[in-house]
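One protein chain omitted, others in place.
Moving on, here comes chain A:
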Amino acid sequence: MNFSQRMSLATDRPVDALVRFEDVKKSYDGINFVVKDLNLDVFRGEFLTMLGPSGSGKTTTLMMLGGFEQPTLGHILLDGKPVERLPPEKRNIGFVFQNYALFPHMTVAENVAFPLRYRGITGAAAKEKVRQALGRVSLEALGDRRPAQLSGGQQQRVALARSLVFEPALVLMDEPLGALDKQLRERMQIEIKQLQTSLGITMVYVTHDQSEALTMSDRIAVFHDGRIQQLSDPETLYNAPANRFVASFIGENNSLPCTLLGWEGGLAVVRMADGTTLKAAGANVSGMGVDMSISIRPENISLAGQRPHAGFNRFSGMARDVFFLGDHMRLSIEAFGGQLVTARIPALQARHFALGTDVAFECSISECRLLEE
């Protein structure tokens, strides 16, 4: 299913939202708002990631959905019913905590069976469910161990099994892979995504790791300063960031100040600090102004040929530093009157120039994006 499509086709907000935040505000001290005017729908069966730096309000939002914090104002609807006053134990939501929160005094199997006893499932039926849940995360053999005897990755799997065993419609995860090493984290990302898809559950996932968000999500909500800066599918987020914050937070980006001169055939014409004029795509920009910037991703800058290409910006710069990174070179270029621009260039191409000389670079106009503040 393609959720971004469903979004754009719908005229109003779709009715099958499993979770809906309506004008939610949260303040701990009554002065500063951690979450400001949050409006967000989470669709059934969707993997939605709330991405943002620490203090951006993403975890508070998740805690409000889990029932551990109450919104100061606004409503949270679960399956169409307001739940702000419903305690966590009555919400039937699976929750995976950052540090797993496995009960240290119980075995793995007892941990997984824990939610079943509050749902009247005991004896053989509970045993069978626990066996299935542990099987799903490939830990059938470790049911008798204590959490402390497991590795970080295994503990993470137990936490996952425990949050899934009672078949909740919604599972929330708070940076569940933060404590794992890179390889294990990447493997777990795929496993979690596969589980979510095969079980058809709705997942709301909080992370500050953008590559994790891009890998797993159907949609990503980028949080900053208590507000959603952009809500879209990973590709749109990466290729068409809505503002400077999103552009700098997702992936690497050169953000270069410029002045908007005018429009020419749907493209913006801008003047850079040194007077060079460039063209840029600027779908989200409305007015004219000086406080603008164009953002260019390092991988979209390449060495220019002898003749200019149509549809490409051409500029000259002086290579200051070159770093060899295996499959590519990383260049630090001084251009537009003293600004540093980072470029990623295939290792083979990079042989052809010397440090400290002026070199011509080019970049596709459609990859140069004009952004307002």
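In the analysis below, a residue touches a chain if its C-beta (ideal position, glycine included) is under 8 Å from a C-beta of that chain, and two chains touch if they have at least 3 such contacts; residues count from 1.
Everything below uses one rule, namely that contacts and distances are computed from a predicted model.
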Among "(2Fe-2S)-binding protein", "Peptidase", "Xanthine dehydrogenase family protein subunit M" or "Polyamine ABC transporter permease", UniProt-listed name of the chain not shown: "Polyamine ABC transporter permease"
Candidate in contact with the missing chain, chosen from A:Phe95, A:Phe223 or A:Phe361: A:Phe95
Hidden partner interface residues of chain A, rising order: 66-68, 87-89, 91-95, 97-99, 101-105, 114-115, 118-119, 162-163, 166
